[in-house]
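See below for the structure under consideration.
For this depiction, one protein chain was excluded, whereas all remaining protein chains were kept in their positions.
Chains here go by letter, A and B, matching the order in which they are written, and residues are numbered from 1 within each.
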Amino acid sequence: MTDAALDPGAVRAIDLASDASRARLRRRYRAEARFRAYGIAALAVAGLFLVLLVGDIVIKGLPAFTESRVTLTVTPQLSQVSTDGTTGADALRGGDYAAPLRASLQELFPEVTSRQDRRRLFFEILSGGAGDDLRRRIMADPGLIGRPVTVSALLDDSADMYLKGRLTGRVERTGRGTLAISGATGDVTLDSPGAFRDTLATIKKALRDEAAAIEAAAGRVAQRLEALPVGDPRRATAQAGVDADRSRAAALRARAAAPEAPEVLGTDTPSELVAVNGGIVKLTSIGPSQAQGRVLVPLGTAGTVSEGAWRTITLLQPEGSRRLTDQHIAWLEDMRAEGLVTRHFATRFFTSGDSREPELAGLLGGLVGSLLTMFVTLVLCLPTGVAAAIYLEEFAPKNRITDLIEVNINNLAAVPSIVFGLLGLAVFLNFFGLPRSAPLVGGLVLALLVLPTIIIASRAALKAVPPSIREAALGVGASHQQAVFHHVLPMAMPGILTGTIIGMAHALGETAPLLLIGMVAFIVDTPQSVTQAATALPVQIYLWSDLPEPAFQAKTAGAIIVLLVFLFVMNGLAVVLRRKFERRW
Amino acid sequence: MVTDHPETFHNQGPTTVNRMADLTMPLTPAAGLFTANEAKVTARDVTVHYGEKQALFGVSIDIPERSVTAFIGPSGCGKSTFLRCINRMNDTIPICRVAGEIRIDGADIYDRRLDPVLLRARVGMVFQKPNPFPKSIYENVAYGPRIHGTTTSRQELDEVVETSLRKAGLWDEVKDRLDQPGTGLSGGQQQRLCIARAIAVGPEVILMDEPCSALDPIATARIEELIFELARNFTIVIVTHSMQQAARVSQQTAFFHLGHLVEYGATEQIFTAPSDTRTQDYITGRFG
Partner (left out) sequence: MIALYFVLMAIVAVAAFTVGAARGRRLQAAGLRLHSLPAYHGLFLAALCTVPMMVAIAAWAPLAPRYVESSAIAALPEAARPTTGLERDARLREIVLSAEGRLTGPAAANVEAAGRAYLSAQTTSKTVLIIAGILAALAAFSWGLPRVSADFRARNRFETFTLVVLIACSAVAVLTTLGIVSSVLFETLRFFQRYPWWDFLFGLQWSPQTAIRADQVGASGSFGAVPLFVGTSLIMVIAMLVAGPIGLFSAIYMSEYATPRFRSLAKPLLEVLAGIPTVVFGFFAALTVAPFIRRAGEALGLSVASESALAAGLVMGVMIIPFVSSLSDDVINAVPQSLRDGSYAMGSTKAETIKRVILPAALPGIVSAFMLAISRAVGETMIVVMAAGLAGNLTFNPLEAVTTVTVQIKTLLTGDQEFDSAKTLSAFALGFVLFFFTLTLNVIALRIVRKYREQYD
């Protein structure tokens, strides 16, 4: 080993002082900082997403927990609430309890006479189930018939969503300057020097924006047009479209360019309501100092009102694209101004079953269905899982069969949940002929689904019990089984339970297999047994999420909040259990 | 460049006090014994805590350059702990606190401004169990030059790899299979590969933490021979359990016991005429 390679200079030492070396070191540390930043960024993205998800759902879901009602004084007549003029329970059950409510509403808005307006007022402001509370009260005390009763009547879902501010953006301003109104009903003229200038400017700006959008779209089409070969017949049609769009945009710009010219408000522009003298006027055209309008709720008097005694309400969503017309909203605004509208905690959300009417739909069916399903799952998979774990951990000889079972369990844990649905459909429904949509089948399928989880958790818990315990029991002459069942299993129980709770939480949120075994039907009644048709909480969420009404969106998010609270409690329980019984042997 | 390793717990309160004390403190008997070679590593009053437990008590020592210094002592006596202080490997253990002063060529290595990354380029280390990276033999050796950017061309890198492998006495055995995984070598070869890997960076000091404890006697003999050769160019500090090994390869020997440096001197003297009874007892096999 004395060759030239041992020359001390052959391996160069690092020159730590040179500029190049310093620069390299700086580069290396920059790379280090960058790498570290990627890690933080990754976690931040995950955290941000979680915050967004939970925040979005809470914001969307909170309206589901309250409901709006209108306070009405009604005088129920026997002829309305009884089918045959008697006060027998059957006769009262079939009565029309919405009729007295309708009469009371009619008193509130006596000017509503047209067929269309009456339909709107009676059936689109009030909920279809508004009379239910009154029915309950009268059936409990028929003496109320013929006497004035104050009831809090449930509002329809759209009205409810409007009052919660979810249907349209709404801006309310106190009027500036005095306002002169030409009449109390019908078409009126409103004069107020300069009061409408800001609103008009906003409308003009919207026109400019729309013109710009049209021009941009036309520009894109024109660009694509260039790609078409000359002489292509599509070229001419497209060119005509572009020209039409451009002239429309030019017209809009011309309107926008004249700041004092009045603008007509239609169903495709935001609506402007003016609340004055106890009535509501909808503006149909607007200039800087004068506006034309139509009275939606009659005014007390016409004439001039002073500054501050009137207000404007801007509804940002155009009338044409929302579920409530300005007339509906004017009634609601009027009732709200009179203090008749109240907000209550929606106990109905937890105590009633599903419904086609969003304001009447509740979670009870889903909750009970989930409870029954979870009961079946727990009863089946806990004993089976623990028994399997005991066998594999304590008694199984190490051979190829147990090896196979082990590999099999690990793989089963990773099988997609929908495949378990196929199993349930083919085996439990078609082969064993068990009832469709029943919690029994749902529970069976979910039990098979979480079985691997429970076996794996139970085995870990059993493994954590030190062998000394087992040996001590065997040492005093216990059989192997006695040692396991008397000593090892009780010590492993907290761990097993923790695993079970986590598995059950997983099962509670599982949806896909339940869809395949038919737990997706629309079911109003709360299931009474494990063989009746039922739905489950996550399936209810899925069903509601498919419905178009915004109120159902809120219900969906509300149901998700309930589900997440359940999962949170279950997982919290598992953590507490683990902390409490965590033992170090 | 100030390092931002969160695990660096040095230079806290007590260190300042110790620094002050250093200036006036008389040298311990262990220090300044050797004049043949200049002291490469000097340690003064080094103490180490692992959490609440103190592992080293005021160790002061001068390690001469281009020679082999052996640390001996029973298990848990602090010799490995002290070794790991010399290239600040203890920084990677969150609960470890080091106080006192260690200088290499007069520069304080626990200075806040000193970068442990550069320190470790100057002070290489070989571990108890061979730990080649799961890469090819070539890549194992080339790893250091690559990260430190000491070579500029592939040709240069090839040269460094070859020189390092030659110095580690492994070249002839592996030159035809440089692209095979380093983990496929025998234990002794793996350890020599780790030595080659350390040499490739061009260190001045090489720390060896019981480098032969996982090897058979023949492989051990090869490594010992290698250590002897390497001492011509490098300052080598070796922790060993085997007194025979210490006697065979080292010029100086330090005996540690219960976290204290008990005795330090020329190997011959330690093994023939120890001045401390504990050293005597250990060497003669009364405990350990």
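Side notes on the structure shown:
In this text, contacts are C-beta pairs under 8 Å (C-beta built on N, C-alpha and C of every residue); 3 or more make two chains touch, one makes a residue touch a chain.
Fair warning: this is a prediction, and the values are worked out from it, not measured in the lab.
In the complete complex, the residue from B:Ala198, B:Leu230 or B:Ile283 that touches the missing chain is B:Ala198.
Across B:Asn87, B:Thr151, B:Thr220 or B:Gln251, the single residue that touches the chain missing here is B:Asn87. Check A:Met139, A:Ala206 or A:Val419 against the missing chain and you find that the one touching it is A:Val419.
Between the chain not shown and the residues A:Gly194, A:Gly320 or A:Pro383, the one that touches is A:Pro383. Interface residues of chain B facing the missing partner chain: 5-6, 87, 89, 92, 116-122, 124-125, 127, 129, 131-135, 143-144, 146-148, 194, 197-198, 201.
Listed for chain A, the residues touching the missing chain in the whole complex are 28-29, 31-32, 34-36, 38-43, 45-47, 49-50, 53, 56-57, 60, 216, 220, 383-385, 387-388, 390-392, 395-396, 404-405, 407-412, 414-423, 425-427, 430-433, 448, 451-452, 455, 479, 481, 505-506, 508-512, 515-516, 518, 520, 538, 541-542, 545-546, 553, 556-557, 560, 563-564, 567, 571.
Rule of thumb we're sticking to: only the chains that are shown with their structure count from here on.
Between the Cα centres of chain A and chain B there is a gap of 64 Å.
Against chain B, in their complex, chain A makes its touches with residues 1, 3, 5-6, 8, 10-14, 16, 24-26, 28-29.
Within the complex, the chain B residues that touch chain A are 1, 115, 117-118, 121-122, 147-150, 160, 162-164, 166-167, 169, 199-204, 225-226, 229, 232-233.
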